[in-house]
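For this depiction, one protein chain was excluded, whereas all remaining protein chains were kept in their positions.
Our next item is chain A:
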Amino acid sequence: MDALFSQLFAGVSLGSVLLLVALGLALTFGQMGVINMAHGEFMMAGAYTAFVVQHVVSNAGLSLLIALPLGFLAGGLLGLLLEATLLRRMHSRPLDTLLVTFGVALVLQQLARDIFGAPNVDVRAPAWLQGAVLDTTIPKTRLFILVLAVVAVSLLALALKLTPLGRRIRATVQNRDLAEASGISTTSADRITFFLGSGLAGIAGVALSLLGSIGPTLGTNYIVDAFLVVVVGGIGQLKGAVIAAFSLGVVQATFEYSTTASLAKVLLLVAIIAFLQVRPQGLVALRTRSLA
């Protein structure tokens, strides 16, 4: 019973990590259709932000709380820079974007290696996040990440639904031409969407620093999983990403418990391929009147 519960939590926790990692991608890939291979490196930037902040602010708890908004800014600004300099020249050329962002990812990795050195670095978890919750086997760090993921996804959903900015973003996604004809600046909507998505990657990076170590290749470990979540979830809908992240998390943890870590990954990929045969559009598909 105890093992079952721990295992269920392990799955949900893995799901929350996946959600946090994929949330930004659900915006940039899902809403804008940009294949951003450098998304993982924006996470890395967030993680290194946590490391730098901890050097300046020695109190681990305070530094984590400061690192979250700063990580958002670091990822977001990098994203903004990428959008403004390269990506806006490549709308409707998704394959070129794939290659360009992959190149940018390699440049950012090497940059991190040059600045922070090849060996990985460590961020201390604050005292109130160490150990397990009460008498259970639930690690506090994982609970924190779960809460963070839920808060991030709720705020994002509310912002998209209720604010004028959110309406502009949704309008641009659903029908770019009509949105433009109605006086919406799609350029600035794109830019803000990309800023938000990349910023969320930065937050994910800060959260990941609690689970593992921080290195130049931190992002590459997660980028494939992030794309899987968005593809399975369905393009253009946050709801899909949320369901997909938690299902993939629980399914992978279950596979891993009953087989091995390597085999679990294989089984999960096979399951996803089978699923996409049946539902190529993903779990939740966006209905659109756009002709594109």
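Here is the rule we go by: a residue touches a chain if its C-beta (ideal position, glycine included) is under 8 Å from a C-beta of that chain, and two chains touch if they have at least 3 such contacts; residues count from 1.
To be clear about the criterion, contacts and distances are computed from a predicted model.
Of "Glycine--tRNA ligase alpha subunit", "Urea ABC transporter substrate-binding protein", "Hydroxyacylglutathione hydrolase" or "histidine kinase", only "Urea ABC transporter substrate-binding protein" is the UniProt protein name of the chain excluded from the display. Remark: the omitted chain is touched by one listed residue; of A:L19, A:I35 or A:A179 this is A:I35. Only one of A:V173, A:A201 or A:V229 touches the absent chain when the whole complex is considered: A:V173. Contacts to the hidden chain, counted on chain A, fall at residues 2-3, 6-7, 9-10, 13-14, 17, 29, 33, 35, 92, 94-95, 98, 110, 113, 117-125, 130-132, 137, 139-142, 173, 176, 208, 210-213, 215-217, 221-222, 231, 235-236, 253, 256-257, 260-262, 265, 280-281, 285-286, 288, 290, 292.
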